[in-house]
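Removed: one protein chain of the complex. Kept in place: all other protein chains.
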Amino acid sequence: MFNFASDNAAGLSPPILKALIAANEGFAGGYGNDEISNALTQDFNTLFEREVSVYLVSTGTAANSLALAALTPPHGVILTHEHAHIIDDECGAVELQTHGARLAPVCGQGDKMGGKITLNALEKTYQGLVKRVPHSLVPATLSLTQSTETGEVYTAHEMQALCDFAHSKGLKTHLDGARFGQAVAALQQTPAELSWKLGIDVLVFGGTKGGCMGVEAVIFFDKALAHNFELKRKRAGHLTSKHRFLAAQMRAFLASDHWLDNARHANHMAKALSSKFKKLAYPVEVNAVFPILSDEEAAHLRAQGVVFYAWPCETPHTYRFVTSFLTTQEDLTFTF
Amino acid sequence: MFNFASDNAAGLSPPILKALIAANEGFAGGYGNDEISNALTQDFNTLFEREVSVYLVSTGTAANSLALAALTPPHGVILTHEHAHIIDDECGAVELQTHGARLAPVCGQGDKMGGKITLNALEKTYQGLVKRVPHSLVPATLSLTQSTETGEVYTAHEMQALCDFAHSKGLKTHLDGARFGQAVAALQQTPAELSWKLGIDVLVFGGTKGGCMGVEAVIFFDKALAHNFELKRKRAGHLTSKHRFLAAQMRAFLASDHWLDNARHANHMAKALSSKFKKLAYPVEVNAVFPILSDEEAAHLRAQGVVFYAWPCETPHTYRFVTSFLTTQEDLTFTF
Amino acid sequence: MFNFASDNAAGLSPPILKALIAANEGFAGGYGNDEISNALTQDFNTLFEREVSVYLVSTGTAANSLALAALTPPHGVILTHEHAHIIDDECGAVELQTHGARLAPVCGQGDKMGGKITLNALEKTYQGLVKRVPHSLVPATLSLTQSTETGEVYTAHEMQALCDFAHSKGLKTHLDGARFGQAVAALQQTPAELSWKLGIDVLVFGGTKGGCMGVEAVIFFDKALAHNFELKRKRAGHLTSKHRFLAAQMRAFLASDHWLDNARHANHMAKALSSKFKKLAYPVEVNAVFPILSDEEAAHLRAQGVVFYAWPCETPHTYRFVTSFLTTQEDLTFTF
Partner (left out) sequence: MFNFASDNAAGLSPPILKALIAANEGFAGGYGNDEISNALTQDFNTLFEREVSVYLVSTGTAANSLALAALTPPHGVILTHEHAHIIDDECGAVELQTHGARLAPVCGQGDKMGGKITLNALEKTYQGLVKRVPHSLVPATLSLTQSTETGEVYTAHEMQALCDFAHSKGLKTHLDGARFGQAVAALQQTPAELSWKLGIDVLVFGGTKGGCMGVEAVIFFDKALAHNFELKRKRAGHLTSKHRFLAAQMRAFLASDHWLDNARHANHMAKALSSKFKKLAYPVEVNAVFPILSDEEAAHLRAQGVVFYAWPCETPHTYRFVTSFLTTQEDLTFTF
């Protein structure tokens, strides 16, 4: 109870657990050659209203790094938010899988910039990159995160402008959607409207933070970009032999909009939670709340068993509280 | 029914599924910071009768490639059987994680050599390696597989001789134990007697083929070799956020010798299955049977729904049948 | 004439050419097993007043990237000036040789910062790095450049403060000395006083820009850090078979302080050149001049055949003029 450490502190939501148990019946082909896995692509085609290529892996770090390796040569540059998960939290996974591409941090450049990249900051960072072939690396990819690390959401308009700029410069676009569901729930638009229709080339559709045990889908909207992806996945040790269990989780996650229900619930609980705090560092748009707390306030909460982390950012005394499908009204009964 | 394609065609054995369900209760810390994960090292210390360092990952390819990367520099050579899984079935995962070390295939060199490396063949291959620093790569590691791809088992004596030779040349030793349990069951010696006491430095203790959903333990007997391993694992995308589920599988696998019971059952079913065939390419020592079948015989079996694969080897018309914890007497009722 | 494009626009200075010709007599051992190569280490021991390990390569990019690979693991972070040569001009060579380490750009952080890293900026950048093992990369190395890309020179005091900070955090230190000679000439201190005595662990001692044809020396002051370096060099294709020609260049460069004479001349010509311009973007401390020119002024110079490049920096209309051992008074006779 009172655990707001991360959305990965929750386990499996009940329908997904049920699907796992059901998938365990009898024998099945390995490495994705089974009935559940075979059915999955059609689920995603329907969800995204077009034909897509889908590959499952078990962690977000794997999904992001392999997706970016599909878009970025070793001599490429990936522009991304200075505090993107791929910069701060994946221990160089992108560098490993791309064989040494470079992450160029987009920072505010004087503007106040929260967790979202602004078009102005993107343009300035891009302009500032040295581009003298063959002496310098070649800008190749824009990586965005939706919803962001700070619980903010890009509007469709904002994301389209960033993708348009990227495409105008010949860059491909990647969306880290570990919490894509939460953004869809918040924006009340369709997955298609919030991804490829805005110019996203490859999406990591996150399952783990939404209630799966450990499964993320790498979705290629342009199938040509998926060339050799199955080799990259295998080489990285991310082709699961008992693949039916990944597929079963994801099918249950998609069925009857369970993913969206879980996201809505988490978002709703975050909103409710936020009302308990006086000062927030970022707006509450999805399932994370960033209160600014005095040391006494933080200690008071911890004394009640409330679990949460300090958040490193420009505003001192900021903390992060994350809600999930598992968060209940009871979890909000701590006193403040 | 009648599925002998691989031991990964079976799902979760019941006690492991039960443990997964139990682990799903409530919140837990991420990335291994939970009670189940914390208890796991002691389980392995007990199993191996010494202190070990343990790291869980979800695939055998990840386990092998990361373990070998801990032992082998980019300019190193790994000696291994010419048809080892790391050569034929992992799409260059070792080359990725080691940043380009080389796999030197040990082949029979004129001797008839089955799935096991002979000391003679190892010595000849080692002698044949060019060793003129800095022009040539540096022999660094011996990688063995127990039980082997061909369902054979190294005796303790055989393995010790190979490890002794390796250590005498300054090489480290890795054991691919995706089916280590089956070998322990066959040899009726302890895990310690069949690993570090013979000179194995790092063991991949396989769970997936034994009845887990997807979990392998990388066991370092010499803890100094585990230096930076947690960074390698994270960077490769193999640190699972909801780690409790990997740990719960493995704990249930180890509890009450469940791993050994499953292995014994699989071995027993293979023996029973083998009695149906007249000619075998390899002796039946664990849970795989390699019959030599005429085209008519193979077709006759397939017509009954029996699932199995052709096996590429020197003896033509060889096929592989694999049994598992899930194989029953009923699965042996096909006619031949 | 009038060529100020770069110091690499000059060829071989006469004593070095003479040494090349002399070295061509008769047969010699390959790969450094020759008399000239054997004598070189002692030359450097004398120059640096201690025992060092020396490795020659033919380009600065090779020297920097291999030296940094000796100091930095794949999961390491290298802190360096945001416009260091290794960031802007080497096409990811560091990422290749380190197998994906990350370059963290040190920028002014609000301070006006020229081509030199300030201690304040280094501290802020270091503090800003996320350091949560195993999620984030591990700060490993500080890379400085002396003299800098902007023709500025760190004082001994400044460099020592930076190295002290680095060592206090467990970082190793690398000095890109493509123009180390020019700095030594400017500061009038000994090579030892300007390198290891300040805390530099590995120095790239540049020959090419000083009058060699193509040779750089990687100097390890701590020989333990050179472990396996000869393997890295060979693997990268940078062990030259006819090594005597690299060694002959470097020996002639060192003999009778020829390297220092060439540097003094180049510095002197830059000072003389600078007096022709009214406005400069950076102080003239070594052999580069950065005038701020109107479009008309630049065109007027180019019409006379003066060769120089625009310099990308915050101050608009900045250009770079580089002098070398080959620059003469005649080269300064263009009108302004």
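Read from first to last, the chains carry the letters A, B and C; within each, the first residue is number 1.
In the analysis below, a residue touches a chain if its C-beta (ideal position, glycine included) is under 8 Å from a C-beta of that chain, and two chains touch if they have at least 3 such contacts.
Because the structure is a prediction, the values reported are computed rather than measured.
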item	value
Chains on display which the left-out chain touches in the complete complex	A, B, C
Listed residues A:Lys18, A:Arg50 or A:His135, member touching the removed chain	A:His135
Touch criterion as defined above, residue of C:Ala62, C:Ala104 or C:Ala270 at the omitted chain	C:Ala62
Selected from A:Asp164, A:Glu193 or A:Glu230 as touching the chain missing from the view	A:Glu230
Residues from chain A at the interface with the omitted partner, ascending	31, 73-75, 99, 133-135, 138, 228, 230-235, 239
Hidden partner chain, residues of chain C it touches	1, 3, 5-6, 8-12, 17, 20-21, 23-30, 57-63, 65-66, 90-93, 96-97, 208, 213-214, 231, 234-242, 244-245, 307, 326
Chain B residues touching the omitted chain (full complex)	74-75, 83, 87-92, 95-96, 98-103, 130, 132, 134-137, 312
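Basically, only the chains that are shown with their structure count from here on.
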item	value
Innermost chain, where centres are averages of C-alpha coordinates	A
Chain A onto chain B, rotation angle from CA fit, given as a multiple of 5 degrees	180
Chain pair with the greatest number of C-beta contact pairs	A-B
Gap in Å, rounded to a whole number, between the CA centres of chain C and chain B	50
Whole-Å gap between the CA centroids of chain A and chain B	33
Chain centre separation in whole Å, for chain C relative to chain A (CA means)	42
Contacts with two or more other chains, residues of chain A listed in rising order	90-92, 96
